[in-house]
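Take this structure, written in structure tokens, and hold onto it; I'll ask about it next.
All protein chains but one are shown at their positions in the complex.
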Amino acid sequence: MANLVGAKIERKEDKKFLTGKGRYTADINLSKQTYAYFVRSPHARAKIIKVDHSKAMKAPGVIDVFTGDSVVKDKIGGLICGWKIVSQDGKDMKCPPHPVLAKDSVNFVGDHIAVVVAETLEQAKNAAELVNVSYKVQKSVTRTDEATKFENIHEGIDNNLSFDFLLGDKGKTDEAFSKADKIVKVDIVNNRLIPNAMEPRAAIGDYNASSDELTLYTASQNPHLDRLIMSAFNAVHPEHKFRIVSPDVGGGFGSKINVYAEDVVIAYASKKIGRPVKWVAERSESFMSDNHGRDHVTHAELALNSDSKITGLKVDTIANLGAYSLVLAAVTPTYLYAPLLLGIYDIPAACCTVKGVYTNTAPTDAYRGAGRPEATYVIERIVTEAAKEIGMDQAEFRKKNFIKKFPHQQCLVHNIDSGDYDAHLDKAIELSDYKNFENRRSQSAKKGKLRGIGFSTYFEACGVAPSAVVMSIGSGVGLWESAEVRFNATGNVSVFTGAHSHGQSHDTTFAQIVGDKLGVAIENIDIVHGDTDKGPFGMGTYGSRSLAVGGTAIVKACDKIIAKGKKVAAKMLDGKPEDIDFKAGEFILKNSNKKKTIGEIAFACYLPGTFGDVNSPLPEGVEPGLIETSFFDPSNFSFPSGSHICEVEVDEETGETKLVKYTVVDDFGTVINPLIVEGQVYGGVAQGVGQALYENAHYDKSGQLTSASYMDYTMPRADNFPHIALDYTCTPATSNPLGAKGCGEAGTIAAPAAVMNAVIDAVGTDVQMPATAEKVWKALKKNGSKKAAA
Amino acid sequence: MKSFNFKSAANTKEATKLASGRATFLAGGMSLIPAMKLRLAAYSDLINIKKIKGLSGIKVSSKSLKIGATTTHAEVAASKEVGKSIPSLSMLADGIGDPQVRNRGTIGGSIANNDPAADYPSACLALNATIHTNKRKISSDKFFKGMFETDLKKGELIEAVEFEIPEKSAYAKYPNPASRYAIVGVNVAKYKNETRVSVTGAASCVFRSKELESALSSNFSVSAIDKVNISDKNLNEDIHASAEYRAHLIKVMAKKAVSSC
Partner (left out) sequence: MISINIKINGKKISKEIPDNILLSEFLRDNLSLTGTHVGCDTSQCGTCVVHLNGNSVKSCTTFVADCDGAEVTTIEGIANNGKMHPMQEAFKKHHGLQCGFCTPGMVMSAVDLLKKNKNPSEQEIRDWLEGNICRCTGYQGIVAAVKDAASKM
């Protein structure tokens, strides 16, 4: 039974998904269910003069229509920013009101105004067309770099500036730059992305008037947090009478962290009409109304001394928050971004400013990587430019500046516990056959293609912690995790975790950990998540935290089970608890052949007695039952790192870029299941490649989202990729007993820089993301390519 | 989706009779159904023409290749007759949409819809096709009128598309990376007496490029294209490509097509 950890075990959850038995929110249908359809703003910015729903109310099948007036009347609170940032002048960030149904104004195309509830979806949609909203259309702003110069879109928020954040020592950094032998500069646009989990968001509200219980089925990454926010801030229903179920969830990538207006309104509508209300987003709605990601404009400078060592880093970023501030909108471009700008280099001085601005676009928030891809892109682009400008090999320059000793206190925030950056770079160089790159470049040239190579040596910070620190810098909640390990009398185990799997394979990975820990076969272990009525309060899954934080909580709960088991075993085996060893599912009395299996102990805990014997097998003071709970609050983040090397071929005539070779070597500390970790990396890389080459959320001048379907928003497809080569190095994390570092976002964090460094190497001049064929063609032309100009 | 009546026609006569008022024909539905789902289009009646006998199938003669209106893209792509007589047409059919679209989508539907970025209209123009309807025969040069607009009259039904077999031909497409429709597609066909070149994706409607045709008619080679000047006037401009880039791609795709002829 031992050695489950580290083994390539096929997933326990696969069979249901492969046979069509997955149960996503949209698959649930309740008795007497009704259907909701939202009325959304077609304008980027407008005052609402009047919402007239009288015709819709009379339409066939309509049960009710709710508007901004309804939610005000019923005192339903607005949506919140969950982590507030303080500006460099000491003032709190400015957050505009964000009603769940707009009453006075709309601020982006897709802003939610009213909801129609009807007997069928068709009727709801038909009636929604009859809701007559009169608008006074206003001028709008969508561009990040124009926001501060535009008129105030929210009352009282001057220059559309939510916050002006500073991290680092400006004086020390200026000094480093004044002494620099060389200063390298880059200007970067980090493109806006739309997360596009394949399962569109969905919600079903189900109010039971008899028990006053409200259940909301919703595709969420963190049902307990949803319940907390919807009880405490939106005032939908008291927490103890409110159950949130997130069954199978078809991908999240950050887009299912937020409590959305639709969640609140659907729960509220069900209470109002006393029947279940179902809403499933159409993909067009997802494009408009899911949180978007990235959207930065950045200027960065790097100071070098004559020995090719980096001596300072200065970064100024404008981050587009969109129309409102969502739950993690402010922390993503600040605390999750700025500290990561240092990369894995030993940089003695740095400072970073971030201006968070409001525009008439869909609100942005955490999207896979959340701040870290943006930071990695800045540092890996500028480091690449620096090596180029001083004429040094990309690998050599990096190695020269890598952090070598651990723990390492960076000059901004992080204290990195462990790592070996030379090791993964060396391995990646080997695996990618870097030494023969120039041969491959000439081979490509013979086919008329320009070949380029790009490096990205990244690190990231997973499992934001510890709670007291994160709350001291603005977080509304702590970021610990919970677990309950519940032995059943028959010897199988139910494990309740506060983390949530929406593709991350917790059913398997967590079972492997418990299986090794307790010596139980994994088929006898059930991982339970996604239902606030089942397990203890938990924080959910995002930021690659589930294993390092949630997994550790499970380990700790298992330790408590073993400790109690030893006490019971001692009594049953006539020994002392300290003389009991626990190994592979057996409690063994030292220096004897006396033992009890953990199943026998569990049985005794639940059925503490024997026919004809009045003595309890439980020692004095030990309670029956075998259930243990743990809440783990880590002392630090974990810091995975790695090296990605990418090669592209650019067609000089069309400008089309093709990914031809991609190599990854990661250090994730302890790997529980390589099969699953590889999947996380391949998927992450694909999303990073998507950002670099294909994906772009585009608003036109009038504020219309012009990339609002798969016809116009380029999702990476199977034919966009070569086979990706992957390997690992390992330096275990010291901040958790598993030694695990988090792997969910690494690919997305590292890939954009690796790809773009390769594109720019091939083209010979700067190109911004996404490197679409036309952009590359224009760059080639500008750079004097005759083929491109022909 | 808004409600409508679904009717299957047994023959073309019945199809025409049923197609009154706000009715339309349904073949593969690969463009029609998405438009209806998004409520961009609504009809009182859909007249299914897939049950009409004789509308599907491929016939080849020494001079022409005739494809029935309800023949699917997958059938065209897999057809040995097509592969032998006009290989560029098999290739074109094999590159439309994705496998599931090719399993349902039909040549008649594609042509009747005349999407400015669709592939088949370019083949019709380059391969001097004749569109057979239940009323008449229409030359492809007169068929494609404008964006989503054709010469078809109300109730007129395409029965088949007849392509003139060229000496050689090729189709080169630069696909939109998202939709996989053509950003620019150039179809080149060389006949004894003329060379026909059509362009799709670049403008509001598929068109023949006089500049490329005259250059290639006198000298059917890649180098002949080098000297051609393609104006970006009247070309499409959208988030995927500027008019300038499309003009450039017309030449690049034309060269690609000629070199693979």
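So that you can tell them apart, the chains are marked A and B in the order they are listed, and the count of residues begins at 1 in each.
Here is the rule we use: a contact is a pair of C-beta atoms (placed from the backbone, for glycine too) under 8 Å apart; a residue touches a chain by one contact, two chains touch by 3 or more.
Just so it is clear, the model here is predicted, and its values are computed rather than measured.
For the chain left out of this panel, the touching residue among A:M198, A:A468 or A:V614 is A:M198. Of the listed positions A:S284, A:S308, A:T597 or A:T629, the one in contact with the omitted chain in the full complex is A:S284. Taking the whole complex into account, chain A touches the unshown chain at residues 10-11, 13-24, 26-27, 29, 196-200, 248-251, 253, 282-284, 502-505, 675-676, 678-687, 709-711, 715-719, 721, 723-724, 747. Although one chain is not displayed, chain B still touches it through residues 1-6, 8, 26, 29-30, 33-34, 37-38, 46, 48, 50, 74, 97-101, 103-104, 179-180.
Everything that follows uses one rule, which is that only the chains that are shown with their structure count from here on.
Taking the mean of the C-alpha atoms as each chain's centre, chain A and chain B sit 44 Å apart. Those residues of chain A lying in contact with chain B across their complex are 122, 125-126, 284, 653-654, 656, 694, 696, 698, 706-707, 710-715, 772-774, 777-778, 790. Against chain A, the residues of chain B that register as touching in their complex are 1-3, 38-39, 174, 176-179, 181, 226, 238-242, 245, 248-249, 251-252.
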